[in-house]
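All protein chains of the complex are present and in place, except for one that has been dropped.
Per-chain residue numbering starts at 1, and chain names A and B are given in the order in which the chains are listed.
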Amino acid sequence: MLLEINELFVRYGKSVMALQGASLEVGEGELVSLIGQNGAGKSTLLKSIVGIAPVHSGSITYDGAAVTDKKFSVIKNRIAYVPEDRGVFSSLTVGENLRLGAVSRKDTRNIDADIERELARFPILGEYWSRGASLLSGGEQQQLAIARALLLRPKLLLLDEPTLGLAPIIVDLIFDVIEQLRDEGVTILLVEQNAVRSIEVSDRSYVMQAPGKILGSGDAKELAANEAVVDYLGFSPTGLLGDSE
Amino acid sequence: MILQIIVDMVGLGATYALLTIGIALLFGILGLMNFAYGEIIMIGAFAMYLFKDYPWFVGVLAAVVFAVVVSVLTERLAFRPLRNADPVTLMIASFAVSLALQSVMRMTVLPRTQGVPPQPFLTESITVFGIRVTVLQIVTLVLCGVLLGGLALLMKKTPLGVQLRASAENFQVAKSLGVKGSFVIMSAFAIAGVMAAASGVILVARQGAVSAEMGLTPLLIGIVGAVVGGMSNLKGAALGGLLLGMGTGLLEATLPTDLIAFRDAFLYSAVMVVLVIRPQGLLSGTKVRTS
Partner (left out) sequence: MTNSTRIRRLFETPILLVALMGLVALIAVFGDPTITRVTVQALIAVVFVAGLSLFSGNSGVMSFGHVGFMAIGAYTTAYLTIPVNLKSSMFSDLPESLGFLATIHAPFPIAVLVGGLAAAVLALVTAPIMARLGGLQAGIATLALLVIVFTVLNSWTDVTRGSSSMIGLPKSTTIWWAAGIAALVIVIAWAYKKSRSGLQLQASREDYLAATASGIAVGRHRVFAWVLSSIPVGFAGALYAGFFTTFNSQTFFLSLTFSFIVMIVLGGYLSLSGAVIGALGVSVLQEILRRFQDGAFTGGISLPAGIADLILAAVLLFVLVKAPLGLMGTRELRLFRKRSIGSAS
């Protein structure tokens, strides 16, 4: 497994336990989604992988190395993270934002080609290249954030609620891109509230309930067989199999 | 007469803008209101005194080296261990750094005020269209223009500049993209050091003396300018400094003589009012980072 999370506890301050013994695995080349309601602890799990949430106990290993180790470098291991608020720099232009995604790369000669490729994937970014990023709409900012993360040439891409609050047509676009990336071989851990679409595109999904407990996991069929999951989601994911295939 | 006042105002404004930029740069990136900035200026000025018997460019070069080295050292020794502290703690820490630098200088090489005779050519003046301009004023204007322009270019056109701007806006996200936080912060301190050195050089040329306490006045000016212009926005801060300088020049030219001594009281009252009405600064559109 590329990413293995075992019995993870995360605690904010003295009393707030955001994750209570969450375990999760992502294999190389897999598209795995983590779904659950607001406040379930999904974002916290992503943050603990990139080292911005205080891990209390449990382990996170990436490619055999302990992520919680001080020497572990998220960047050198090519883990890209798109935060929920997208983290677009509004005082920079679209182009400057994009280039910043490649700031740590040593193979400077290939960067321009990679930028071309992302501009082909997200044409709107090329159009707005020298505009201030603050002028972009929410959907455009999300595209910029994903494109910027891809310029790291990530092995593992962590997406935190990429479709939150976006128009349906943009949501479609983002899910298309996610599938496209999986086909290109990028390993993806997707955090979503949109359970239907996530289970549909993912190889496997985990369902998380507050405060940070995994209720169940698997593909649509396995999830459907799990009573707790069906109960929590409010629908049975089996129907999705027939719809999408 | 009016033209003469305007020329003086612009000269003072450019000098103040330089002071403000050094403060605002570090504030934007670290949330640090650096009270030790005045001492960095003093170190630069001290270099001018140390090399006063050499050609002037030796002193200027030494001023830059001294100020940059000390500025970077304060980061390494005092501010880095406090990287995650809140702005008020950082401000108190910078008080301590300021006092420490002052006392070290007073103990060792600068126990009392020392005179630095200005370069003779600086005091000469030329008259253009009936306006008397000293060479010092021209040099000041050119120096400030070159430095502010150079900084603007650096921030706009170079990768380092982009990283500095990104870090100032959101340090956490910049780091998660692979921007090297320590390198960016160190660069910011180095740039602030260059600005401080230039301010020190100008100050020495104007006052003709250096002392361990000389940093206080320029520091307070820099802070006021930054507050007025908008602390986390360099363009706003530079404009704030310029306006402050021009305002000060205007006050000096127009205030009745017995009120000039109270100039600072008026200025700081204005600062308090600005803080309440527009905490993000008069000239800045963005919200200021408060914690």
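By definition in this document, a contact is a pair of C-beta atoms (placed from the backbone, for glycine too) under 8 Å apart; a residue touches a chain by one contact, two chains touch by 3 or more.
As the structure is a computational prediction, the values presented were derived from the model and not from experiment.
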Missing chain: touched chains present in the view
B
For the chain left out of this view, which of B:5, B:69 or B:82 touches it?
B:82
Of the residues B:102, B:187 or B:211, which one touches the chain left out of the display?
B:102
Among listed residues B:138, B:255 or B:271, the absent chain is touched only by B:271
Hidden-chain contact residue, picked from the options B:111, B:145 or B:208
B:111
Logged for chain B, residues touching the omitted partner chain are 31, 33, 78, 81-82, 85-89, 91-93, 95-97, 99-100, 102-104, 106-108, 111, 216, 220, 223-224, 227, 261-265, 268-269, 271-272, 275-276, 279, 290-291
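By our rule, only the chains that are shown with their structure count from here on.
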Please compute the C-alpha centroid of chain A, do the same for chain B, then give the distance between them in whole Å.
43
Where on chain A does chain B make contact in their complex?
50, 52, 74-75, 81, 83, 87, 89-92, 96, 99-101, 103-105, 148, 152
Given the complex with chain A, which residues does chain B contribute to the contact?
159, 162-163, 165-166, 168-170, 172-174, 176-179, 286
